[in-house]
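For this depiction, one protein chain was excluded, whereas all remaining protein chains were kept in their positions.
Up next is chain A:
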């Protein structure tokens, strides 16, 4: 019940929060002078009423302009003002004033809480009498905005549409545009209209009627009519097929904006009626509509406006239903024989087809070809051939990017890979583009289709050369590409490996990415690697070559390749020289994520089979680490039933086991470590509140204090880590952790109180004040916890409940009472069981760059800054920019925090971020090389943590930072300042 009540209270609270912005809104309005007080507003409207009568037009216009700045007004006044305006409209001669009135009507009708149906009717009456085009256009847009507000008034919509259909014949272009807009927004398929003045004897459909205006003399009307049909389509009205031909004609319009709209309409129609048959241009053949539309959109790659070209390129990508022959034609500038039809249907002529044009690649290749059969007709405008070839080498990068995207989409959704294979050449060529964004786009696009196809040798060459690109993103993209592609031959693989090594040499920062690529390459191409083993490992049949250095990144990268290949192709193990076997053991342990763990390595160098044992934990793999974890945790399940001493032993063992689990089972390490930390904190608390030592002799007491204080600190640290470094903790679990922390804090508090009361004699006044402030601080913490629990409607445990109920009633001045209250409470503490579910994930950071190097210090001139590149992978962090900082600790123990920028962070997958950042170090005082420590920290809200009075050193939890990784030590060496 209590929970229920709390919930309701919480809900009400939430409701209040929702109200808050509304209040703000009102405030904003108040700040507006006009609408702040109704009195002034009515005065304003009265002014209008008074002034409009008999005023000359220019004065009225001024008044209206002034009024328009005071918008919006309240709903009551809107009605009033509308009436005044409508009244004045009739008598006004000046068109500008009437137009302004119409504009005001539109604005007023959108006033909140004002029901403008009547106004709409009046506007419709006004429209009948109006002659000026400008005013009429304004009236139309006013009527439309009212109609759009009143979605339920079907009869109004119907009326407006009918009026708009007849209004289309107005001479003023703006009126026609507005009418078309009205039709587009309101008309339905059922709307038909017949114009009495028209000499058309058939019933006119709205679509046909609108389509007639595709050929309007005014370009704005043309685009408005196209737009109207698009609007109708977007409103879910099915478009008529017969507008297709007319919209295709609009593709050749003189005006860019018309073409831009027309291409969209044609594209829509191709999706609505893909399979309908239409007449092919200049022939009697019928072809599918989607093909025809595709060819026509392709033709727009020749358009003079780059916006149209980009739009065409963008739209092509989603025309998945197009036939193969049309699709392939986009990759060849010359018309292919598939799309030529002989009128005589003589198929033989097709076979004897000779290329008409030369490619220009050879000198004197362009001799005039023999006369072609003049009867050939084409199913496609020859200008549309090779659309993508044109698009990919377009002048504007916008078009090129759109073309790359579309080509990729078309290639990747085809069921057979032949188009992807054909398109590959062109995409690979885009790796040579002069603009980096296009290159990057090409890399990513290649990655998408490369799963369908095989890279040929010359294409691979291009891919390789892109690896020398100075942009890291492109290189990373290429690595990704190589790791997922299939290679043709042994030489391809060899070249790739060599290029990767070259890349590694040139850009050592790519090490990780290159190794990963090698791993995948090895996995995918084990057969090819087998053929290359002697070459790669530079074995000699007779001579022992010198053993390569183990730390060489390129050698490691070769080994990664070979080992991963060996996993699925064990026969190659015979070829390994002895040192490789030794290195395997080393690598298996040092980079376990890149090297397979269980290769049976045998060699016969010594004549006997010499088998290298796999590590022990692999051999008993039948023992599932998950069940082991369960068993371990089960031990502490009924902890409370044991005696305190047993509890301790049990806890100690369990913690030990859990720590072991962290090492052996990476997938469970987060859970295990989380549990271990929690148990550790409990164990520490158990020891610290030990009744015997607490109430023992003075000496024991002293010893106890010496132990308990750091223990309390450690518990606080552990619980902070538990709370902030793990993702997936439920509220209950967080509450448990926080309640454990409050115990540690209570302990610390009691100890400090005791200390201070013991030494009270010296400066009673001062100490009293300190004591009181300490108490207040602790009270605040307790209150904080109470709010936390209440917010989430969680039940506090007995300790916390007692604190809430009893302690908060006490006055902070009564120190002794508080001690007496807390001490026994604490000593009754017993550990509780733990059961973190396996969803828990620990946040962590893997620093790839910089690596600790003592031999090559970073040098910089004193007074100037030195730049350090930082590269790291963040795991299980929700919002890196706001939560993560880079901390540098200088030798004088001073710390500096560096924020990350949003462009430093790249999300690889959910909860996995790549950080590439630079930090600038500077210091003026040094003259000698020294070590700085760089680490990643997570910042959390600075909690009110009881400070340990004696030790005010740099414990992390004080400044709200939690370390995420081991600090990297860097040597930096300042160069002496040059004195001139």
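The rule is simple: contacts are C-beta pairs under 8 Å (C-beta built on N, C-alpha and C of every residue); 3 or more make two chains touch, one makes a residue touch a chain; residues count from 1.
By our rule, contacts and distances are computed from a predicted model.
Student: Not counting the visible chains, the remaining one has a UniProt entry; which protein name from "Kynurenine--oxoglutarate transaminase 3", "Geranylgeranyl pyrophosphate synthase/Polyprenyl synthetase", "Integrator complex subunit 11" or "non-specific serine/threonine protein kinase" does it give?
Tutor: Per the UniProt record, the undisplayed chain of the complex is "Integrator complex subunit 11".
Student: Which residue among A:434, A:549 or A:643 touches the omitted chain?
Tutor: Of the listed residues, the one touching the omitted chain is A:434.
Student: Given the contact definition stated above, which residue among A:426, A:515 or A:678 touches the chain not shown here?
Tutor: In the full complex, the listed residue that touches the missing chain is A:426.
Student: I'm checking contacts with the chain that's been left out. Which of A:311, A:394 or A:904 qualifies?
Tutor: That would be A:394, which touches the missing chain.
Student: For the chain that got dropped from the picture, name the residues of chain A it touches.
Tutor: So the residues of chain A touching the missing chain come out as 166, 168-169, 171, 195-201, 212-213, 215-217, 254, 302, 304, 333-334, 356-369, 374, 382-383, 385-386, 389-390, 392-397, 426, 429-430, 432, 434-435, 461-462, 465, 468-470, 506.
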